[in-house]
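The complex appears here minus one protein chain, its other protein chains still in place.
Going by the order they are written in, the chains are A, B and C; count residues from 1 in each one.
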Amino acid sequence: MNHSPKSFASDNNAPVHKRVLQAISDVNQGDATSYGDDVYTLETEQHFKALFGKDVKVFLMLTGTGANATSLAHITQPYHAIVSAETAHLENDECGAPEKITSCKLITLPAPDAKIRPEQLPPLMESRGFQHHAQPKVVSITQSTELGTVYKPGEIKQIASFAHDNDLYLHMDGARIANAAASLDISLAEMVTYTGVDVLSFGATKNGAMAAEAVVFLEPSLGQHFEYTRKQNMQLTSKMRYVSAQFNALFTNDLWLHNARHANAMAKRLAEGIQDINNITITQPVESNAVFARLPLAAIEKLQRQYSFYVWDKSNNEVRWMTAYHTTIQDVDEFIAAIKDAVQQV
Amino acid sequence: MNHSPKSFASDNNAPVHKRVLQAISDVNQGDATSYGDDVYTLETEQHFKALFGKDVKVFLMLTGTGANATSLAHITQPYHAIVSAETAHLENDECGAPEKITSCKLITLPAPDAKIRPEQLPPLMESRGFQHHAQPKVVSITQSTELGTVYKPGEIKQIASFAHDNDLYLHMDGARIANAAASLDISLAEMVTYTGVDVLSFGATKNGAMAAEAVVFLEPSLGQHFEYTRKQNMQLTSKMRYVSAQFNALFTNDLWLHNARHANAMAKRLAEGIQDINNITITQPVESNAVFARLPLAAIEKLQRQYSFYVWDKSNNEVRWMTAYHTTIQDVDEFIAAIKDAVQQV
Amino acid sequence: MNHSPKSFASDNNAPVHKRVLQAISDVNQGDATSYGDDVYTLETEQHFKALFGKDVKVFLMLTGTGANATSLAHITQPYHAIVSAETAHLENDECGAPEKITSCKLITLPAPDAKIRPEQLPPLMESRGFQHHAQPKVVSITQSTELGTVYKPGEIKQIASFAHDNDLYLHMDGARIANAAASLDISLAEMVTYTGVDVLSFGATKNGAMAAEAVVFLEPSLGQHFEYTRKQNMQLTSKMRYVSAQFNALFTNDLWLHNARHANAMAKRLAEGIQDINNITITQPVESNAVFARLPLAAIEKLQRQYSFYVWDKSNNEVRWMTAYHTTIQDVDEFIAAIKDAVQQV
Partner (left out) sequence: MNHSPKSFASDNNAPVHKRVLQAISDVNQGDATSYGDDVYTLETEQHFKALFGKDVKVFLMLTGTGANATSLAHITQPYHAIVSAETAHLENDECGAPEKITSCKLITLPAPDAKIRPEQLPPLMESRGFQHHAQPKVVSITQSTELGTVYKPGEIKQIASFAHDNDLYLHMDGARIANAAASLDISLAEMVTYTGVDVLSFGATKNGAMAAEAVVFLEPSLGQHFEYTRKQNMQLTSKMRYVSAQFNALFTNDLWLHNARHANAMAKRLAEGIQDINNITITQPVESNAVFARLPLAAIEKLQRQYSFYVWDKSNNEVRWMTAYHTTIQDVDEFIAAIKDAVQQV
């Protein structure tokens, strides 16, 4: 399936934003030192410091799975356990990369809305000091979550507080961090730095970049020597200026934020357009750029002949519809009409 | 150091070829299915099949270290050993990625010209069947080598023959495979497929791409299930069309070959321009796009104030000068003049 | 806590059976080739072949965790997943050894009685062929289970049948395999070989040995080259005759079976002795050498001042009482009396 004009399958299917592409083209002049020792990468680092705080340590990465698994490996020992919601990307969609790269056990918590609740954490501490049990060391949360929900700053603070009181780190998988920041309408620092996140996987690829991810150590001492971990785990690109250019474009004039706001608005428009349709139930709060809904199987099948999207839970006829920075009002409205049409026919 | 107009440090410092950049721009239209299920990636696979044989299995990758470590992991068990020349990139310049990703022992062979000789291999077989010893399973050669030399097809065949007679695989690190093919003036199939290579790391990044590497299984059964190994090792990019576009540009009208021929010609021009200078000794045959030379330390230091390049062996005052697809005749001639000037002053 | 005369904490707390100790002493004469190339180890292998079938491949190991993690590593690739009951020792009590040694993801299934039911397996196959998901490759069952229950041969056959129809292996964690065989009153071959188990961790340590475990490949081709996996994973002992001697003692005159029958009988006696006590609920079928029961917290605390045992589930006041080959009728009867006394006082 290519060039489907109306994919609601994934924000990964979107093209690169034209200003990102232009930035790549703009840096394509002459030689530049490889492996990140170039002015563009320096500029990217400054952008991150401006957004997250002047002390953060930033490392550019190639994939979201790479950012997650590699950062987690750097802050753990093999006998540690990493705790996440059962819905976490690192549990479900990384083909065992966290286990292989960290050697740690993954422990998951039930999470109907993909969010860990602070009261789920204390029971995990019972294994502390018992040599037969992998020792919890990191709590990883996803922001925005895999179900399109968003942690409020207070919720993150509560988790961070428990974590830090119990010798745990707080990792945030920010594959869609821009959508979360846009949703909460607060700064990245307010959402991440001031809430107590220790390490962040910052994703730009789903927000208009080509392939641009980063690991941000909010607690900079945790990032010491991470250059070796990145290299050993095959995430160090030689011509780094082309990754940096993508970030620089997105961080110029808040393009990252505009992109995310637009994607979120399109999801909201979609949700509002279908909320009153009989036989459709929106199953999660629409807080970022995803709509989860249940509808009759026959309607799903009819729709999938026109539109690309995932059935999230077969047993339940639940689907996931993603919007992206380039989804248009017209796309959404046509899709709403198609949904109505499909549901009415069944 | 940025935009040094005259870097002879690395072909990694070069910009992206304009036709590669154009190709990236050309595919930036509308949605495309992520993770390689798109028409551009299909086209890339067809190019590889045309060049290496219709049965090969091809997987696009993000870094050269990723291509090496991941392909080696796929064809070994942890108790195996991987044999290479002592000069190999995977031994020296991958921060232990092969050990971490494969769990194997690396065994190196002395190689003054960076090439393994077939007669070095039989003694390694003495550990066969002895449970205390890591069991050799792969011989890895680099083509062109880290010292700019090139294996002749007959040499590869001899190594492959020994390997296959002894239950070993032959891996080729082709980070600069185009330069080798250009140097030998034979087809990729003649150099790789017909000589008995089992697995190839195919590099395009040093030859005008932005970030485009591939693993090619010449013996396709070896590549079965490699999609999981790639994903688990964090080398699966979501928006793969942009990697494929780079390959497609390079494979169109033999751009890859023209680029490599030009880089090689520039190295040859450089070598010829300095071969008669007193106090300079060219230390390796100039068979691809590198010139290794010894010259007085004072001359090195003077030159490095103008030009970026690496001292390869401090103990020896040996330097490495790399050319790339975009090195011009004028660049080379000016560099020759600067070298002469630097040497004469000491 | 030492030499507690009446531990019901674990069959690991028991001393070594006197005939096992005698056997160790008996082989302590003169030199013997190290690393298993000795007559005693050959004899052990013959015992295993007599019990499980002449084609099995057997490797002596040092710990139960070593037998589990190492055998699983040998039959998997890192991108595989290993499926077990949520109660499995390898999930809960091996400090992440399976993850570190195999690099695989562990997937657990709900199991109130610690037994996997065949109908739980088909949904796991939905991830097959999806490159983002770790691929299920092994189902591991424990026999007897961590909750003292026992799979019937027909149950194992059903699981094996599904496994083999779906390109999965069936692993059995037999840390207490003797107790299971004694419970079912069938031969080891009937319970393991003929039911379709592919790989077995055979434990003798909990059944009267000092430290004697084994990996048995029922499907011998799976065990090819396991000698290297054992050595690389640090489970090859040099003076192997002393491990072999333990097995040989246990396999002589069915000592292994007598030990297990006795331990099981003691658990049954204990269960029968307490089943009518008010305020005590036996929570699992008593099918091997463990009794799980709920009783008032005050009674637990009183009992623990006299006897060593584990509280299994704090939230529930559920305890585990283990018997062993050396538990006497008097031990049990005194313990029953103590329990009655403790419960009546609350």
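Observations on the structure shown:
Throughout what follows, contacts are C-beta pairs under 8 Å (C-beta built on N, C-alpha and C of every residue); 3 or more make two chains touch, one makes a residue touch a chain.
No experiment lies behind these values; they were computed from the predicted model shown.
Looking at B:Ala32, B:Leu106 or B:Ile339, the residue that reaches the missing chain in the full complex is B:Leu106.
When the omitted chain is restored, the residue from C:Gly66, C:Gly174 or C:Gly223 that touches it is C:Gly66. Of the listed positions C:Ala14, C:Val83 or C:Val319, the one in contact with the omitted chain in the full complex is C:Ala14. Taking the complete complex into account, A:Tyr79 is the one of A:Tyr79, A:Tyr151, A:Phe202 or A:Trp256 that touches the chain left out. Those residues of subunit C that touch the chain absent from the view are 1-7, 9-10, 12-16, 18, 21, 24-25, 28-35, 37-39, 62-66, 69-70, 94-97, 100-101, 205-206, 210-211, 228, 231-239, 242, 308. Along subunit A, the points of touch with the absent chain fall at residues 35, 73, 77-79, 131-132, 134-135, 225, 227-232, 236. By the touch definition given at the top, subunit B reaches the unshown chain through residues 78-81, 92-96, 99-100, 103-106, 126, 131-134, 314.
The criterion applied here is as follows: only the chains that are shown with their structure count from here on.
Annotation: 50 Å between the Cα-based centres of subunit B and subunit C. Taking the mean of the C-alpha atoms as each chain's centre, subunit A and subunit B sit 34 Å apart. Separating the centre of subunit A from that of subunit C, both taken as means of CA atoms, is a distance of 42 Å.
In subunit C, the positions touching at least two other chains are 78-79, 131-132, 134.
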